[in-house]
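Showing just some of the chains, left in place.
Think of it as A, B and C in the order they're written, each chain with its own count starting at 1.
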Amino acid sequence: MARFLKNREESKGQSPGALIFIGEKKTTSVQARVIDYDSTILTEQELSHIKDGSHFKQTNTVTWLNINGLHDIEKIKEVGQNFDLHPLVMEDILNTGQRPKVEDFNAYIFIVLKMIRFDTETEMIFNEQLSIVLGDNFLVTFQEQPGDVFEPVRKRIRRQKSRIRGSGTDYLAYSLLDTVVDNYIHIIEVIGEKIEDLEEVILEGNDTTVMEKINAFKREINYLRKSIRPAREAILHLSRLDSDLFQESTIPFLKDLQDLINQATEAIDTYRDLLTDQLNIYNSVMANKMNDIMKILTIFAAIFIPLTFIAGIYGTNFEYLPELHYKYSYAVFWTALIVIAGALLVFFKRKRWL
Amino acid sequence: MARFLKNREESKGQSPGALIFIGEKKTTSVQARVIDYDSTILTEQELSHIKDGSHFKQTNTVTWLNINGLHDIEKIKEVGQNFDLHPLVMEDILNTGQRPKVEDFNAYIFIVLKMIRFDTETEMIFNEQLSIVLGDNFLVTFQEQPGDVFEPVRKRIRRQKSRIRGSGTDYLAYSLLDTVVDNYIHIIEVIGEKIEDLEEVILEGNDTTVMEKINAFKREINYLRKSIRPAREAILHLSRLDSDLFQESTIPFLKDLQDLINQATEAIDTYRDLLTDQLNIYNSVMANKMNDIMKILTIFAAIFIPLTFIAGIYGTNFEYLPELHYKYSYAVFWTALIVIAGALLVFFKRKRWL
Amino acid sequence: MARFLKNREESKGQSPGALIFIGEKKTTSVQARVIDYDSTILTEQELSHIKDGSHFKQTNTVTWLNINGLHDIEKIKEVGQNFDLHPLVMEDILNTGQRPKVEDFNAYIFIVLKMIRFDTETEMIFNEQLSIVLGDNFLVTFQEQPGDVFEPVRKRIRRQKSRIRGSGTDYLAYSLLDTVVDNYIHIIEVIGEKIEDLEEVILEGNDTTVMEKINAFKREINYLRKSIRPAREAILHLSRLDSDLFQESTIPFLKDLQDLINQATEAIDTYRDLLTDQLNIYNSVMANKMNDIMKILTIFAAIFIPLTFIAGIYGTNFEYLPELHYKYSYAVFWTALIVIAGALLVFFKRKRWL
């Protein structure tokens, strides 16, 4: 499967807004979990039916509904109806090949991002789509599978005195985005370290798998970039959105988030350039080694081929070959060989090949 | 023929606005088909004369006139007169080398795009010009030949309860554009998969046709890019057009379309970079193999050339060559050969050539 | 002479606005031809003295004065005085190394472009400066030499019912620019075809002049680019100029012209990239051939050098060399040679060199 583009084949020719799940089914059942809180109250609840949570929406508390698993279209539809989402939003949530973006629908803001996971064994990056719907007093998150990076946020919610408990949905949204971007930076750092370590191996020039490694890292960095660059655009867009849903006091946090994602994209570009440089260096190392190989060959050939020729001459069987019969011929012969070999050695020494 | 630029020779020196068909004639006869609908009524009709359809224009229903084949200039002219099109629009419809674009003529919007087809046998991409004239209650599409990607849209029109039946010409236009762009993404994905598959073959380094394949894909990607990049501009322009022809409710769909075409262009750029990287990797693989070849040559030459020289010495016919007459000479000779060969093997082992 | 920059040496230190002809003298005498027309009247006349044509200026008809040859500074000056041109305009007309541009002097618009000619024999591009002064009811064109691409425009003027006869100087200016840009596209197409044809030759890898051809085309494409890119800027500037000299009805034609010049610059960029790709492919082809050459050398050397060594051993003249005297020695010797050669062949087969 083309890794850099998700197959939309199944939805081809479908009415836009038709709800079809596009992606691999990564979990068996759809889980829905609601956390409802303000500075004093905190409720956590697993919902078996989406509508069980509808009363949370009425209250003024912050309601965070998290959905794990997208393949049960009926359930997702129920969420959509419950929160009155635009058909295109519903479609985007289900189409996991979505490009990260932020869209303002006045009543709510719709945010799509990728959550990144680095598999240390295969050294490959996997991503999962995270859709966030940020409303006045509710926030819904959609993930493809259980297991996320949001546990620390939940912990902070559970601590009553935390800033998050005293703030609205906008601060919750910021906290989630911050966690996602923090995770980007962590993963870039892990890969970056591996890339920086390659350098030494390259300069030695003995590891023939280096090239494959460079290639593999380049591919992963490109894959990362594909998720993170549009995320930067999206976050920039978010902080420029003049929406009532964001309170004045949250704005500095969004700016901080922007700094963070800028750092992530700059680091990715740095590592991309580094890999390109490394391939160039590797090629130079190879050319250098080639020169060394050829020098050795040339030295051996240039010294012994002429000597062999001379030996060949006195190996001929001509009847009248006077040198063969002199007493000191053999000694002279050896002397000549040694002189020639010596002269060639001096020649190559002068050329700095030795 | 230059594939990246269409021959305009025939029109050279012609008055701008002169109607000349530029392109290959890809179909024998011009077909005109009208679909007229609103939420309750639906009429489909093949027109033998363009004016047979003029009464559709008067009504408030959505009228979609589709023309297949452009070489019958008289007929195209008739359409132009019927819908009161600017001479430049007529010229652009007939000149199939047009760059994708959107132009607002107040009474109607004129859209030019390319429809893409990937021939799996030749692995080449072909394109066909699609011109759309979007008016208040009519929409005319011009194609170079029969057979298009719009069948699913027609099916949706035939379903009475579909969103398309309840919407105006703007939504119909969006649906057509969406189908075209969806098809771009599908084709990029097909090619992308083939490109990603190349990687393994490259690293093995045994397939000598790899380079031709990289080259061919690069050419096709560039060809795609030539159609799709200006399409992105055009769609961006369309969604920023402050035209009365687009209703408020259609705007989110245009934004969605923009996301889609952005995804397409990003994927194309990714695959272009990938191909460049692949060529670099291929060159490194070649350099690596070269080193291997030379190592083998050097090892053989460096070991056997000196040995041959020594054998040559004792092949000489000097009368006074004392070593020839000692009893253990031959054994010593062999020992010397083996010691020298061994020393060289150790030398190459140390250099990690073996 | 530096082809990418015109020698201004002669004008160095001159007062700006000093009238000096910079360029090669490409024609012997200066020709001045006037075409005066409106929808009913048409006069064509060769002027021997510029002032002979002054009465045309008074009338409301469109007056097109075309000057061929710039070296007779007095005559050019006369034109300047006649139409009241700014000294800098006069200087720019005479300095044929001018960068394409558009300048608005309120009373008239001054346009500088390059006319391109492709010499099929030398496969080189030559350019000639075209200066256009567009006034209210007059248009003056300055060319370096006779012979231009404007004949079809003149023909259209002679046809009484043509659009051009019913329009003003602005439409005439547009027609001339359109003809020039059309010619750009035609020439790019001619070169483009040749470039695309190179590809096959490169992949065969036998034509050693390919590199020179790639280089030559690159140079010509760069030369073209130097003329056409600023022309794009100039035409963009023209269509954004809020000048009274352009009527509302001419604006769509200017936009069309912009599309055309965009197509030209995009095609140039495409062909530049193509040539870069081709050089890369060529280098890979060369590396591939190198590998093939070295494989052949290595196979020959690796097989025969050891065999020769063995033959050398039994060519030695040691007195006590027992193998020489056994009856089946020679047969065993041959067998050994064949076994060794066979083993090496298998080795190379395994490495896929054969």
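Operating definition for what follows: a residue touches a chain if its C-beta (ideal position, glycine included) is under 8 Å from a C-beta of that chain, and two chains touch if they have at least 3 such contacts.
What you see is a predicted model, and the numbers here were worked out from it, not measured in a lab.
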{"item": "Number of identical chains forming the whole complex, with 3 shown", "value": "5"}
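Note that in this section only the chains that are shown with their structure count from here on.
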{"item": "Interface composition of copies chain A and chain B: same or different, split at half", "value": "different"}
{"item": "Chain A-chain B separation of Cα centroids, rounded to whole Å", "value": "26"}
{"item": "Averaged-CA centre spacing for the pair chain C and chain A, given as whole angstrom", "value": "42"}
{"item": "Shared-contact residues (touching 2 or more other chains) in chain B", "value": "283, 287, 290, 294, 297, 301, 305, 308, 312, 315-317, 321"}
{"item": "Contact footprint of chain B on chain A as seen in their complex", "value": "1-9, 11-17, 86, 88, 91-92, 97-99, 101, 103, 105, 206, 208, 211-212, 214-215, 218-219, 222, 226, 230, 279, 282-283, 286-287, 289-290, 293-294, 296-297, 300-301, 304-305, 307-308, 311-312, 314-317, 321, 323-330, 333"}
{"item": "In the complex, chain B residues that touch chain A", "value": "149, 151-153, 155-156, 162-164, 174-175, 178-179, 182-183, 185-186, 188-190, 192-193, 196, 199, 203, 252-253, 255-256, 259, 262-263, 266-267, 270-271, 273-274, 277, 280-281, 283-285, 287-288, 290-291, 294-295, 297-298, 301-302, 305-306, 308-309, 312-313, 315-322, 352-353"}
